[in-house]
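Note that one protein chain is taken out, while the other chains of the complex remain in position.
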Amino acid sequence: MSITSTDTLAVTGLAKRFGGTRAVEDVTLSAGRGVIGLLGPNGAGKTTLLRMVATVLAPDAGDLRLLGLDPARPGDRIEIRRRIGYLPQSPGLYAGFTAYDLVDYVAVLKEHTDKAWRQREVRRVLESVELAHVMHKKIRTLSGGTRQRVALAAAMVGSPELLVLDEPANGLDPDQRLRLRSLLSQSQTVLMSTHNISEVSALCQQVYVMFSGRIRFSGTPAELAALADGRVWEDGTQDPLAIRSWLTAEGIYRHLGDPPAGAAIVAPTLDDGYLLLARQEHR
Amino acid sequence: MMATATLTRLEGERMLRHPALWLGLPVMLWWVSSTFDQDWSGALYTGLIPAFTPLLLGISLASMSAFSREHVPVADDAPMASSQRSAARLLAGLGPVALTALVVVAGTIWLRVRGGLDLGDEPGRTLHAHYTLPELIQPVLLACVAVAAGAAVVHVVRSRLAAAILLVVGWFLVGTYWLFDSPVVRYLAPVQPQPWQVEVGPWDADPTAFPSTWLLSAPGEYQDHWARIVVSPAVAAWHDVYLVGLVAVLVGIAVPGRFRVPLLVGGVIVAAAAAGMQSVVAP
Partner (left out) sequence: MTVWLVPTARAISWWPLVAVAALLAGASALAERTDFPVVGLLGIAAAALAAAVVAGLHDAAAALLSAVPTSLAVRRARRLLLLLPVELAASWASGLNVPLGGLVALTAAGVAVAFWAGPLAGAAVPLAWVVVARAGGFAWDQHLALVTIAAAAALWTGRNR
């Protein structure tokens, strides 16, 4: 993988340990414009990686460049923080604030001191996540999905050049997920972790898959799906030779592995590619 | 019923494992040992019951911790009602109450072996003073108050941190008994050490003229007269009844359900009546 100086995000050999646990190890990735997805099981190190990219957590080793700047330098770190937006996995919110007040407060902390500009910007981001009608309601009265959108709006205030989103679709209903997709596709650079593979296939130009703190795959969603080319077949009964088998909604079994002679090979999906990778990892 | 009993056992084990309880015990023993350093007669008799304060605080914090879990919506759809869950948590508090009772029993045996405590000044002095039964019951009832107080405070305040601060301050204030050594307040403060002092003569009175059965307190730094020292089992007994009323009020505050109003009303009536009776029987 080649890293160029024009990349918004460039990570080389990044590592982070917590006590005896290696949360992230030797991670190298890069991102220009577009949406980059980060897939992996729970505990794979996605959140730790995103926290390092968001400059919240300092890496133990490796090189990190964001927007051409080095977050290890205090001056650069502040400049980076002016230009990025971060949505953590569990964003706590002030229950007594209205959605408008919270996003306005985040704008203040992002050093936007012009009141008129802030008013326009806060309204803009809240409208972009379709919260204009509840912007003056107290956060404690909002549903979980709506709170998630408030937090997303807070991350997006000031049109950051890089958005770092940790499971942004958490708690969103299918309609809201769809709107999130169109919103993110308009952003400059987005690095997002997700468990939702359909999100990745619909949204991401590039996908990284992490297992046990390491990047095990990098490529396009189509390339991830292609890992399972010729290794997915379907029939009416369970196949003990398959490395994964599951019953589909149509009532037939879908198998992953080395197909037996005469098997009805079908086109692989992104799920198949990911599952195959996960299976190989656990062997 | 079985489910409530199981939850009681589970919560009881958790409460008994709470570190505040086991930190409170050694601090209490340290408090007891430091009471020995005081050189005035009656320091031990007066000081041993307030020395339970750290243990009571530990019990309150453990109870607060258990009841703070009520604010986390876990299995709201489960058939066990919130009042049953609260009842189970309250019953779980019997573990720390039993621990307090054990400490009281051990202390009583130790006092019997030791031959009693020093009380009074010459010529009205004994080296063999023992606590009366109502006085010995007081720490056990105080442990019940501690359980109920932890539950009530976190129910009202909702923040664990704020509740913990209020409990520490509250127990410290009522534990430092001499602060409220006034006729009315000493009936109402939960920790009520004995003995009582009744003024019997001016500083220059001849103490040998007082009946030889009286225990006396000589004029000194804190008093300018001779006083008779009286241990009143009747006041202690009514104070115990007052504590029962207090427990009912606190449980009424903490526990939702149909028993709330009867507990509050009944508790207030019992506490008020018992406080009144203390003033009637006081020496």
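Chains: A and B, in written order; residue numbering restarts at 1 for each.
Heads up, the rule we're going with is that a residue touches a chain if its C-beta (ideal position, glycine included) is under 8 Å from a C-beta of that chain, and two chains touch if they have at least 3 such contacts.
Only a predicted model underlies this, so the values are computations on that prediction, with no experimental measurement involved.
J.: Who touches the missing chain here, A:81, A:149 or A:254?
T.: Here the residue in touch with the unshown chain is A:81.
J.: Which of B:7, B:57, B:154 or B:277 sits in contact with the chain that's absent?
T.: B:57
J.: Given that one chain is not shown, which residue among A:32, A:91 or A:145 touches it?
T.: Of all options in A:32, A:91 or A:145, contact with the hidden chain holds for A:91.
J.: Over the whole complex, note the residues of subunit B touching the chain we left out.
T.: 27-28, 30-31, 34-35, 37-38, 51, 53-54, 57, 157, 159-162, 164-166, 168-170, 172-173, 176, 178-182, 185
J.: Could you pull out which residues of subunit A are in touch with the chain that's been left out?
T.: On the subunit A side, contact with the omitted chain comes from 51, 54-56, 78-79, 81-82, 84-97, 101-102, 104-106, 108-111, 113, 115, 151, 154-155, 164.
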